[in-house]
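Here it is: the structure, laid out below.
Here the complex is missing a single protein chain, while all its other protein chains stay put.
First chain written, first letter: the chains are A and B, and each begins at residue 1.
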Amino acid sequence: MNVTLRVWRQAGPNAPGTMVEYKAAEISPEASFLEMMDVVNEELTLAGQEPIAFDHDCREGICGSCSMMIDGLAHGPNHGTATCQLHMRSFEDGATIFVEPWRVRAFPVVKDLCVDRSAFDRIIAAGGFITAATGGAQDANTTLVPKLSADLAMDSAACIGCGACAAACPNGSASLFTAAKVTHLAELPQGQPERYRRVVAMVAQHDAEGFGGCTLHGECQLACPKEISIDTIARMSRDYLMAAAMAREEKAGGGTG
Amino acid sequence: MTRAASLWSSTVGKKIVMAVTGLIMVGFVIAHMAGNLQLFEGADRINTYSAFLHGPANEVLWIVRVVLLISVIAHIVSAYQLTMLDRAARPVPYVKHELQAATIGSRTMRVGGVLLAFFIVLHILHFTTLTLQPAPLTEGDVYGNVLASFRIWWVTAIYVIAMIALGFHLYHGLWSSVRTLGFERGRLDPFKRPVAIALALVIWAGFTLVPVAVFFHLVS
Partner (left out) sequence: MELRARVPEGPIEEKWDSHLFDMKLVNPANKRKYTVIVVGSGLAGGAGAATLAELGYNVKCFCFQDSPRRAHSIAAQGGINAAKNYQNDGDSVYRLFYDTVKGGDFRSREANVYRLAQISVNIIDQCVAQGVPFAREYGGRLANRSFGGAQVSRTFYARGQTGQQLLLGAYQALERQIGKGTVQMHPRTEMLDLVVIDGVARGIVTRNLITGAIESHAADAVVLGTGGYGNVFYLSTNAKGSNATAIWRAYKRGAAFANPCYTQIHPTCIPKSGEYQSKLSLMSESLRNDGRVWVPLARGDKRRPDTIPDNERDYYLERMYPSYGNLAPRDIASRAAKRVCDEGRGVGPTGLGVYLDFASAIARVGEDAIRERYGNLFEMYQRITDENPYKVPMRIYPAVHYTMGGLWVDYNLMSTIPGLHVIGEANFSDHGANRLGASALMQGLADGYFIISSTIANYLASKKLAPVDTSHAAFKDAEARVAEMTKKLLATKGMRTVDSFHRELGSILWEYCGMTRNEAGLKIALEKIPKLREEFWRDVNVPGSADTLNQALEKAGRVADFFELAELMCRDALERKESCGGHFREEYQTPDGEALRDDEHYAYVSAWEYVGDGAAPILNKEPLDFEYVHLAQRSYK
């Protein structure tokens, strides 16, 4: 099949960018979207041009590297899939496909379709963990975790940190990412001691990174390759409210990140 | 960080403030709507009710006014601040951005909110202070004032439009505020929010009924 691509090209973080048109000819419908991009890049290379930079690694939807806004939708038209799991058979022959990087202030463009997502790492560093230094843990079965809690925790823990939620959100909010981690840890008994401190610190970092607020548009949930539910955002909000209401939770503020 | 500060200092905190103040206003609006519907029971009924509010229940009325004023200010200030944060969060727009989940309600919260703000000011100048008099209005005669006003097509039109804005605002706001306060109810799916939709419809219909009925001389 043949498609026309309109791809965002930007030489560096501070360089101006623009959409550039490319033709991808004789692509197998069985090829993945990234394999189609590989073919285009091979041709660009042989034609003496710079290939299109894009992040990718595992190519099976788990590492969270790939990140393309395809035809205005984060990770493209299919639900529950990352860009690398999208195949060309999802497009019509002859289609024109827009490909852009994630656009959020907190994710500055590094080059072409690559953005800097270190803001997510800093949100985790601010509180997205359970303090449990190596060694000295008690036998694993002394902590009982109801199956339902383990399953719910796992649902949220499945987040791959791709950033599609923030990319798709009309407000540029990374609430789904932040809430997924808050929910994962708040759902487990091990996460209780730091529960309220964690949510305040993570939300503070989320805001400090320049992400917007959630107004519950719900776009993030449909863009999320792991189909993480916006129920997690409600849980985050509840824990935040509880943190504010509980006098015990002293000066949680700021986080360390 | 003190508790109050943490509620004001973050996007999540501000959203909680919006939800609480929004729900306070919802409470008022429902009561107000119930009050307005007494119009259909005749002039005496509603004028007595008004007289009661401004007479024996005057202190209560003032408390309500103060709470509402604080609410509306807090609601508007946080709405404004959040909007600015959200705008700043995406300085470079997409060339192509498709929305697939956002509803007309969620997308029109800001526009609708601004409309409502204008409406509320106009509305108080109109019926409470009687500063704006599209037709001659008399203090104490709520029934007469309403009838006189809504016989004028553009007054009715303004109210009807404002009530559409209110309906959409509540269609999203009723559903989202509950989640903001931490209640999760299944997945985001328009058919799972029937309660919010029904309530928004009732409020919209309850308000719209009065000007429309007056305009079409169903009340005289």
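The working rule: a contact is a pair of C-beta atoms (placed from the backbone, for glycine too) under 8 Å apart; a residue touches a chain by one contact, two chains touch by 3 or more.
This structure is a prediction, so every number in the text was calculated from the model and none was measured.
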In the full complex, displayed partners of the excluded chain: A
Option touching the unshown chain, where A:A74, A:V99, A:A153 or A:C214 are the choices: A:A153
Residue, one of A:G128, A:P170 or A:G212, that touches the chain absent here: A:G128
Interface with the unshown chain - residue positions in chain A: 11-12, 27-28, 30-32, 34-36, 38-39, 41-42, 44-46, 48-51, 53, 55-60, 62-65, 81, 85, 87, 89, 110-111, 114, 116-118, 120-122, 124-126, 128-135, 137-141, 143-147, 150, 153-154, 157-158, 160-161, 184-185, 187-188, 190-191, 255-257
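The definition used in the following text is that only the chains that are shown with their structure count from here on.
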Rounded Å distance between chain A and chain B, as computed from the means of their C-alpha atoms: 36
Chain A contact footprint on chain B (complex, rising order): 1, 3-4, 6-7, 9-16, 82, 85-102, 106-107, 109, 172, 175-176, 179-188
Chain A to chain B touching residues, read off their complex: 6, 8, 19, 69, 71-73, 98, 100, 103-106, 170-173, 175, 200, 203-204, 206-207, 210-219, 221-222, 229-231, 233-245, 247, 251-254
